[in-house]
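Every protein chain of the complex appears in place save one, which is left out.
Moving on to chain A:
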């Protein structure tokens, strides 16, 4: 039972070749680029969404922070497309792999810390101590703030992995239960409606991407500006 539940999260192989390579590359192919000034509806929708997201995200930053806009836009596009495609049945979601999320979180967080330490050393180090703390508490509080800073990349990676994995697992479990109870027709309707609402709620996977990018943004903002 344990092996059956977790097999959707093992990296897929086709004839023992890793199939993760085309699976990870695939959502990036769905971004349309065209040279025409006026496109068809799909391309226009994508362009408008990109511009809307870009303006929303980059409004709070100064000029130095806005140099990161391409990085953050590609991050949110990649994670959003990957998570949404993973909602299809029998598909593999690369963001359930802890390896990928760690490889995304650690370099980006380290980059924000480096930027803050290099250009505004005093300001970024001053974040380790909140304002108005009583003097005897200062050493302990610096240690606590350092630990909370160092745990940020881990929290980013594990948050994304755990949320997407848990959502997928829940859908598998409820679907299996609904199938097993289909012999007694009464509970079937109840469970399938629960599954459907859970699927709709799982479109909060997109909200999770917002959470990812926004937490990254918050750390960038803090390190960069204040």
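We adopt the following convention: a residue touches a chain if its C-beta (ideal position, glycine included) is under 8 Å from a C-beta of that chain, and two chains touch if they have at least 3 such contacts; residues count from 1.
Note that contacts and distances are computed from a predicted model.
Looking at the choices "ATP synthase complex subunit 8", "PIGG transferase", "Trafficking protein particle complex 5" or "Translation initiation factor eIF2B subunit delta", the name in the UniProt record of the chain not drawn here is "ATP synthase complex subunit 8".
Within the whole complex, the absent chain has one touching residue among A:83, A:96 or A:124, and that is A:96.
The residue from A:45, A:71, A:166 or A:201 that touches the chain not shown here is A:71. Touch with the hidden chain on the side of chain A covers residues 6-7, 9-11, 18, 20-21, 24-25, 28, 31-35, 37-38, 46-47, 50-51, 70-71, 73-75, 77-78, 94, 96-100, 103-104, 161, 165.
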